[in-house]
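With one protein chain withheld, the remaining protein chains of the complex are depicted in position.
Chain IDs A, B and C follow the sequence of writing; residue 1 opens each chain.
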Amino acid sequence: MDFRHPEFDTITGQKPSEDCAVIGITGTVPVFSSLVLGLKSLQHRGQESAGISLYNGGKIKLIKGPGLVSEVFGPETELPEAFADSSVGIGHTRYSTKGSKSSQNAGPFALSGAAGYFSVSHNGEITNAEDLRRDLKRRGVAFVTNSDTEVLLAEIARDISQRGVEDGLRYAMSRLKGAYSLALLINERLFAVRDPHGFRPLVIGKTKESFMVASESCTFDVLGGELIRDVLPGEVIELTPRSYRSLFRITGSISHCMFEYVYFARPDSIIDSAEVFRTRIELGRILAREHPVDADVVIPVPDSGRAQSLGFSEESGIKYSEGLIKNRYSGRTFIMPTQEGRVNAIRLKLNPIKSAIEGKRVVLVDDSIVRGNTIKRIVSILRKQGAKEVHVRIGSPMIVAPCYYGVDMKTRKDFIARDRTAREICKEVGADSLEYLSIDGLIRGIGMPSERLCKACLTGVYPEPIPEMEKVVQRELETY
Amino acid sequence: MDFRHPEFDTITGQKPSEDCAVIGITGTVPVFSSLVLGLKSLQHRGQESAGISLYNGGKIKLIKGPGLVSEVFGPETELPEAFADSSVGIGHTRYSTKGSKSSQNAGPFALSGAAGYFSVSHNGEITNAEDLRRDLKRRGVAFVTNSDTEVLLAEIARDISQRGVEDGLRYAMSRLKGAYSLALLINERLFAVRDPHGFRPLVIGKTKESFMVASESCTFDVLGGELIRDVLPGEVIELTPRSYRSLFRITGSISHCMFEYVYFARPDSIIDSAEVFRTRIELGRILAREHPVDADVVIPVPDSGRAQSLGFSEESGIKYSEGLIKNRYSGRTFIMPTQEGRVNAIRLKLNPIKSAIEGKRVVLVDDSIVRGNTIKRIVSILRKQGAKEVHVRIGSPMIVAPCYYGVDMKTRKDFIARDRTAREICKEVGADSLEYLSIDGLIRGIGMPSERLCKACLTGVYPEPIPEMEKVVQRELETY
Amino acid sequence: MDFRHPEFDTITGQKPSEDCAVIGITGTVPVFSSLVLGLKSLQHRGQESAGISLYNGGKIKLIKGPGLVSEVFGPETELPEAFADSSVGIGHTRYSTKGSKSSQNAGPFALSGAAGYFSVSHNGEITNAEDLRRDLKRRGVAFVTNSDTEVLLAEIARDISQRGVEDGLRYAMSRLKGAYSLALLINERLFAVRDPHGFRPLVIGKTKESFMVASESCTFDVLGGELIRDVLPGEVIELTPRSYRSLFRITGSISHCMFEYVYFARPDSIIDSAEVFRTRIELGRILAREHPVDADVVIPVPDSGRAQSLGFSEESGIKYSEGLIKNRYSGRTFIMPTQEGRVNAIRLKLNPIKSAIEGKRVVLVDDSIVRGNTIKRIVSILRKQGAKEVHVRIGSPMIVAPCYYGVDMKTRKDFIARDRTAREICKEVGADSLEYLSIDGLIRGIGMPSERLCKACLTGVYPEPIPEMEKVVQRELETY
Partner (left out) sequence: MDFRHPEFDTITGQKPSEDCAVIGITGTVPVFSSLVLGLKSLQHRGQESAGISLYNGGKIKLIKGPGLVSEVFGPETELPEAFADSSVGIGHTRYSTKGSKSSQNAGPFALSGAAGYFSVSHNGEITNAEDLRRDLKRRGVAFVTNSDTEVLLAEIARDISQRGVEDGLRYAMSRLKGAYSLALLINERLFAVRDPHGFRPLVIGKTKESFMVASESCTFDVLGGELIRDVLPGEVIELTPRSYRSLFRITGSISHCMFEYVYFARPDSIIDSAEVFRTRIELGRILAREHPVDADVVIPVPDSGRAQSLGFSEESGIKYSEGLIKNRYSGRTFIMPTQEGRVNAIRLKLNPIKSAIEGKRVVLVDDSIVRGNTIKRIVSILRKQGAKEVHVRIGSPMIVAPCYYGVDMKTRKDFIARDRTAREICKEVGADSLEYLSIDGLIRGIGMPSERLCKACLTGVYPEPIPEMEKVVQRELETY
């Protein structure tokens, strides 16, 4: 399997979009086209694989495969007849975590058991998956992949078979640890399920002829519908073609992932009642207040730093400008014979605009830093282009600890901020100054009580114990 | 998914190679290359998909996909490291039964359960698969495909978890009905398992550095090894790198598939102690005695009728000649705008040699007739080429009933011999005479006691009740 | 052949990048990697095909094919040995004009004749190609494609064979009409050639180990080199690994394409001494002065309207904001069963950010309008998102006439501004106001004397007679 989309940045080490996306629609009309369109609206959350499960004629049918939504469900895709007129189904796009490029791990997952047909789209990460897997095996369950989603689905299917849908889901949620926002199909019934911490987003919406669940509200815009509300942490909602119903809610401490606001989610989405774009503007404003600087121009790292840059510019009064041109066609780099070749490669991806940079004191704004390779190279090319000063401002705090809730940041040694101060990073990066938004600033910018945000990657303090901390790499049966 | 190999005959309605092939090797050296080579030697038994499971480092890894062995394991295939030095594994090639072109149904299957890792390659068909599936679901097992092999593996894995390997296999075999010749991997242990009827072939062999199980003995020739013996009906054998051991044998009435001798197996294979080529020669000889004819030349339908033709020629003293040229490059036919185009298409596949036909009284020999379309067209082109007389001789009896043991002949109305006499078929086909080998002749030719042969497709009498007679088309969860 | 890159917008009717790109490098080291990197930096000028010609060992070798540079020269591309160490070559990317998706029309073109080996990369369009083709045929030349570039190369090769390089090129340029910026390889010699009007850009640059010609200066940045100067209209320059030399210059009236500044060229390029980004900012400033409006926010149509928006915001003092999120993964749209589906499709490509739009008086800025479909849809979705007023401002004048100099705008009836006033267009588009930059404003913004700019598509007055006006669709031998 080989992914060579222009979007995949293998040159500069830019953070690829992590995470996964889920969607589910139940309507009075066929839903397949809407599922495809909806998945495309969520493609930024995962480009590795795509899949759709539909219920029809007493069964669930599933098509999934590696690639973009437009490839898996391209004009040439031969669809089973049952797809054409099914009125309820779910979809998934996936970003793989390391080591498992397997198309067998693509979503959705499906199985048939004593209680009928089940299919699930999962965004998140089950932290006690290996414990559950062992336990389920002892109880006679067998597995065909190494995916935590297969464990989740096996647990749910088993519990529902033994206790019915509502009690079964309640029981399953008492056993599952970690992050899970689900679109769940049980025979012809569609459910939205969000873990009690509410790590990952999940919203419900509607059009004239359907009710829907999705990872982000932008999907509802694209489908000509409207956002109803967030699925609450710990809530299970059943959707029907003409309404929805909250089955129950398990309450507990809430831990929304702050990184959705900083980087993951689309700016036009509204998550847990906050519009992502407005939040990012605010983060930029607070950043400007926390770390002011005397400069001539604010320029963003495109595309991720734009909103924070606009906020920084507004608050500081320093003029905003585009200053770096992003080449969307870089693709995988042909082998460079010389080191010099490699150094130039960053300019293939991001090239500075002379008139915006030369002789200027530049504030360079990005949303976050993980490994730091890209920002270092950008600072270097800004200097070469004649920037008088380069001041780096980052619209989120330092990332110092791995995420176990669905973000592809597992290895501590990857983090440039691990065991370094901002001053040391500034030196490493070669900037005149480099400052991060404070954790307090982040919380104020998002506008939520601190205790409702997961800040584990910023503090190393996790909302709940991680049973498999540092064992994450361990793999089960690997099916390719 | 689209299969367009030159071998796939969509023009003339020639019988494609049905059935599946299994192989397993355990050695003192890495076995991957030998598994690939072995699968290629068995490719005639299934061209739709290919797969290999290998045990290494405490786990089983599996690669499978649609296409020929040379495509799934082509020069560009990226193999996991564990594949390179694994010394025990199994392989499978598959011919799909109708309606399930799904690559998810490709073999081998694998799962991990309480007793560890399991993988199986299966040739045959479980006749009570749906009963077992329902029963297993009631007991908490879930399924992800509609394959009877998944049911078989789930049953085996569950029974072994509860009863240990030997008792578990014995119990599983008491529950499984139908045809199953298996190469079975349980963690690092390799087993050969054949159902008590012995429907499909299964042989064990060895090289200097390995012991092997395979569907046919030709595999051992290709791998530079030798045939040890058949796995007996109902027998379970464990293979180790340096020896093999018969664990147990369940005895019962034996029902070897006669069609392996007539058509499926490679002529150079030795099955249940009889060499296939020699058997086919003998069938041709008996056919010549049962249905003599005064003629000038015996010509085979290439490639399937060659051995029987040679036998017919030897016995009758009528000269043998090639008379039809087979075009191996026909591929899928481009849409013919006119009916005339379609009629000519047979000559793209099979064109007569003028000097061998013109003015001659021809005996045309093939191994069998299923639908009769091809033979009808061949008779027609032989007449056009100037044959004075065309006498069709078929080296097996009339096929009148569906097979439920692994051969893709399910629909009664497809059989030209259903509700027709040989005389009526002769008229339908346009031959001067047309005769089939008798059932007695077949039995004598194979040289086995009649009661040891499955003749269900010739008589409609099945060796055991078929629980799902006529329900075969029913499908479960269909995963594409 | 099928192009399904995420960049290809088939939903909204956005203008795809037209035009072609040329590059040539001669160095003291192998140049292949640099040619690939350089082509990637120019990919915005053409995504349909890519190719590279290299001189080595007395011959020219050429690889070209359909697709992005990263596809034609991907990691798996098998290169002839001669490619690895060749130190002089040219490259091309192409955007097809209508009806000729043929990979045979991909560039560069190459031939061998009496004077040796020739290869050319061409940006532009020869307006008297059919006259020359007829004339050359009469003189014994034969053609294999319908490309005007083949005609150009045949003319050049013939003239050089008869008159030597310098006189031959001079003579060929006296016969060729229209637009041509060339990287030309004659055996091991590399030339930069620009037509006397200087329609399309062409620049020369250098690195420590090479001299280069390219369509835009951004290429030199990416290759770690620097811009030397423009190739002057009518000038022929020979490049050598360590220097360059102007062979001659044919003077005449200059007609730089104004659309390079408005839309085609990369913002970070410097063309005919003017930086594109700075020019676009200035166009936005003038637009704000010419057509002021009382509003709350300036938002660009991403990505094409950003620079002009910034200029408009700076001049007007109205706050700049991002307001539309561009989805880069839309791909070819799956068939929408309902008209409603089609209407929503624009929101898959461009979705408004609520907080930036709702209740606001919006100035929507784009660089130009051709057919007007996209701008109409954007105005509609801004209104639906709650914009109080929508004022469209376009950073270039109305396009009313076809281009015959290399831009894919041939059919008059496609232009929304054909036979319509700005007021009528405003009504058609549904905006509160809609204004274009004046031609005067455009000229001032670019900062060149009016007579040095080609404004044919704005006025219908062409710099020279078009021999084949309206016969453009006529096609020659079409080779696929």
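Keep in mind that, in the parts below, a residue touches a chain if its C-beta (ideal position, glycine included) is under 8 Å from a C-beta of that chain, and two chains touch if they have at least 3 such contacts.
The shown structure was predicted, so the numbers you read here are calculated from the model rather than taken from an experiment.
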item: Partners of the unshown chain among those that are drawn; value: B, C
item: Hidden partner chain, touching residue among B:Leu310, B:Leu364, B:Val379 or B:Ile394; value: B:Leu310
item: Per the touch definition above, residue among B:Ile25, B:Leu68, B:Ala106 or B:Ala157 touching the missing chain; value: B:Leu68
item: Touch criterion as defined above, residue of B:Phe143, B:Tyr180 or B:Tyr320 at the omitted chain; value: B:Tyr320
item: Residues of chain B (touch criterion as defined above) contacting the omitted chain; value: 4-7, 30, 33-34, 36-37, 40-41, 43-44, 47, 68-71, 73-75, 218, 221-224, 266-268, 270, 275, 277-278, 281, 306-307, 310, 314, 319-322, 325, 327-337, 340-341, 343-345, 347-348, 351-356
item: Missing-chain contacts mapped onto chain C; value: 1, 59-64, 80, 109-114, 117-118, 137-144, 154, 157-158, 161, 475-480
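Operating definition for what follows: only the chains that are shown with their structure count from here on.
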item: Top-ranked pair of chains - ranking by C-beta pairs in contact; value: A-C
item: Whole-Å gap separating chain B and chain C, where each centre is the average of the chain's CA atoms; value: 60
item: Sites on chain A at which at least two other chains make contact; value: none
